[in-house]
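Once you've had a glance at the structure underneath, I'll fire off some questions.
With one protein chain held back, the other chains of the complex are shown just where they sit.
Each chain gets a letter, A and B, in the order it is written, and its residues are counted from 1.
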Amino acid sequence: MNSPNINTEPSAFQHTRQAREAEQTLDQITDRFDDNPKAMDYFYGLFRRIYCRGEALQREGTLVGTTCIHAPEELIYAVGAQPLRLCNGSYHFDQAGGDFMPAKSCSLVKATLGVLSTENAIPGGGRPELVVNPTTCDQKKKASAMVEEMGYNVYDLELPPGKESEEARLYWQRSVRDFSVRLSKLTGKKLTRSRLKAAMAKTARAQLAFRTLHNLRKNSPALFLGKDAFLVTNAYFFDDIDRWTEAVEQLNEELRAREASGYQAAQRKAPRILFTGSPPIFPNLKLPLLIEEAGGVVVADETCSANRMLYDMSAVDEWRLHDMVDALADRHLKTCTCPIFTNNLDRRRRLLELAESFNADGVVYQAFAGCQVYEMEQRSVAKTLSDKSIPMLYVETDYSPDDMGQLSTRIEAFLESIKTRKRKRS
Amino acid sequence: MSYYAGIDIGSTAIKVALVDESGQLTGTHVTASGSLFHKNAKEALGRLLTEHQIAADEVRYLIATGYGRKLFKEADDSISEITANAIGAHEAGKQFGGVRTIINIGGQDSKAIQIDADGHVANFAMNDKCAAGTGRFLDVAARNLEIDLEELGDYHFNADSAPLTINSTCTVFAESEIIGLLANGHGKGAIVAGIHYSIAKRTVRLAKRVGIEDRIYFDGGPALNRGLVSAIEDELQRELVVPEHPQTTTAYGAAMLARSEYLSEREGDA
Partner (left out) sequence: MSKLRTTINNVDLKRFRFWLQIGFFALFVYGGYLAINLGNSLPTFSCAFNQDGRGGVCFLMPLQHLMGTRWSALFGWAGLGVLTAFLTFALWFIVLNKAWCGYACPLGTIQDWISSLRTRLGIRSGRYSKPQFRSLSTIKYVLLALTLLIPLGIGGGYLPHSLGTPFCDICPGRMILPLFTGDTSQLTIDFSSRTAMIMTALGMLITGLFFTGAFIKKRFFCFFCPMSALHYLFSKPALLNLRKEGDKCTRCGDCYRVCDMQIREIADDVETPRIMKDDCILCFKCVAACPEEGALKVTFLGRTVFEATEEGFNKRMNQGETCEQPEHQH
């Protein structure tokens, strides 16, 4: 295991803007909080190595980049390739990506284009041999052609615009089956039942570790802070899955020990926040960090960089290749609460369920400026929550740090109002 | 005697308020933030104490608020300006029969806050990260028109024609729009009124987001501008409650909170 602050020879990489940005966030994560779990050192070290020092990813096999959680990674593993989630959270690349996109577009898409336009899609990662772009929101859809122009092999994984109808489900199942054929061609390895089964067991183990961590966050007072939780799930984007799983299992063990010893990571009355909306992706952990620096604690989330990516698991009835592939397809469509779909009843129900089971005092809704679908869903989500008297703070922001002052005021005021509300109730 | 202080370190001005044991306002002081705001803040507090011949150790509790709240380590505690504003307006609003909605226009932001009958924040909204519709906007406009901030109200009421429409919501673009209007021979009064209505429209939209309930309290530096007050009242179709010193409501709220924090802490000790 790497200690977080090993001093090695400074490389040229360390002086790049992206490295400094990463370093700043990491320092904030590690230094501004006491008593970070020991097992987090693995993740702190991992991010420092990859993002601050640009070291190699240490993953063997063909790299397949994905731009969204919809691409079933089990299929990628099964043909002997390695998935790499390309969604980027760097302000530096957000600005670089500004060349490709109109001014009022989503930071995430801009940053992803920005990073793909450079040599390394992930520091130390090299160029993926295939970029899988599920046709989700308009911005990602249209980004596809630009990624192709940058010289990548792009595969548009066609996603239906709704997920309610049986037709949509069958359409998507066909899409996924075609995708698996393309993957086999890429590596020259046939997709077989046993290979897929092994790949599914691999992700299932990772998911189980995630779920355990997720459930440990139900504890009150909190055992674990959201800023670390987001870092853990962000590591899943690029880390070797087995190493990742082991590190999370270790973290879970430490948290269980913390639980047994009555440890608390936040004050007993710290407002418990459920995070939703546009995904916090390293190094843009601005909002979760602001919440926790202001004395709140993010206990759960409903975002595609954490919960939505890892929570839902597939069930298979007949363990044959066709049934397994269909099961994977279903899991990557039916469970998704992304606002790109026609209605968002599932998302609203999911938020209520999470708020209830995690005993959340309030919800913080992040929408990246320019992400129209999240901006549009704000109203209905706000209404659903206010009907259940759950306060919600809607924050429209992007990757730039210049609204930090204003955001911290809003977040503090929100937490203060939660506290008075709680005091009034008791 | 015991006193409690609130200090509101904003982007353009530092406001200090002092209350006594009974919660009565002893005095306030306003000074420009400048670049050395930490030093300026300390000086502002010192000046207020000297003015009222109060020794520093008579101030039992100090709460900082505003953008610079975290950096003012001399304070016992800090609180967001939204909560402080709510408390201040709630207390100050009692003499007007109680207020439920607060509109605050500051140097770099504008807020709308809805409070419940006890003065607790029920809902709030803030402008996006942009100076449109804030005090800054007025600053820039006054500079372009070559008039003083204090004169804006007079120009508003002495306009030679109906208020002009300022279309740009962005401060930078509005600047060139104003210059254009001047070049076309429009009177300064009509331009000023136009600016006021433009800010008023944005502010009312913000207030509608949190829900408007009577009475509506308007504070922050720009509330001194009678022209702006009248424009907002026009847009709202309701009257506003404007306190005598609209700049210091937030500092006053922080001071009142300092007092109750101190009293409850002492109660806890006893």
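Definition applied: contacts are C-beta pairs under 8 Å (C-beta built on N, C-alpha and C of every residue); 3 or more make two chains touch, one makes a residue touch a chain.
As the structure is a computational prediction, the values presented were derived from the model and not from experiment.
The undisplayed chain touches these shown chains across the complete complex, A. Looking at A:Gly61, A:Gly98, A:Pro221 or A:Gly295, the residue that reaches the missing chain in the full complex is A:Gly61. Check A:Arg205, A:Arg243 or A:Lys269 against the missing chain and you find that the one touching it is A:Arg205.
Of the candidate positions A:Arg272, A:Arg350 or A:Lys419, contact with the hidden chain is made by A:Arg350. Interface note: of A:Arg195, A:Lys286 or A:Arg421, the residue touching the hidden chain in the full complex is A:Arg195.
On the side of chain A, touch with the chain left out of the figure occurs at residues 60-61, 77, 80, 164, 166, 169, 194-195, 197-198, 200-202, 204-205, 208, 211, 215, 311-320, 322-323, 326-327, 330-331, 334-335, 346, 349-350, 352-353, 356.
Please note the rule applied: only the chains that are shown with their structure count from here on.
Note on chain placement: the centre of chain A and the centre of chain B lie 39 Å apart, centres being C-alpha means. Residues 396-397, 402-403, 405-406, 408-410, 412-413, 416-417, 420-421, 424 of chain A are the ones that touch chain B when the two sit in their complex. Against chain A, in their complex, chain B makes its touches with residues 67, 70, 79-83, 109, 118, 120-122, 124, 126, 128-129.
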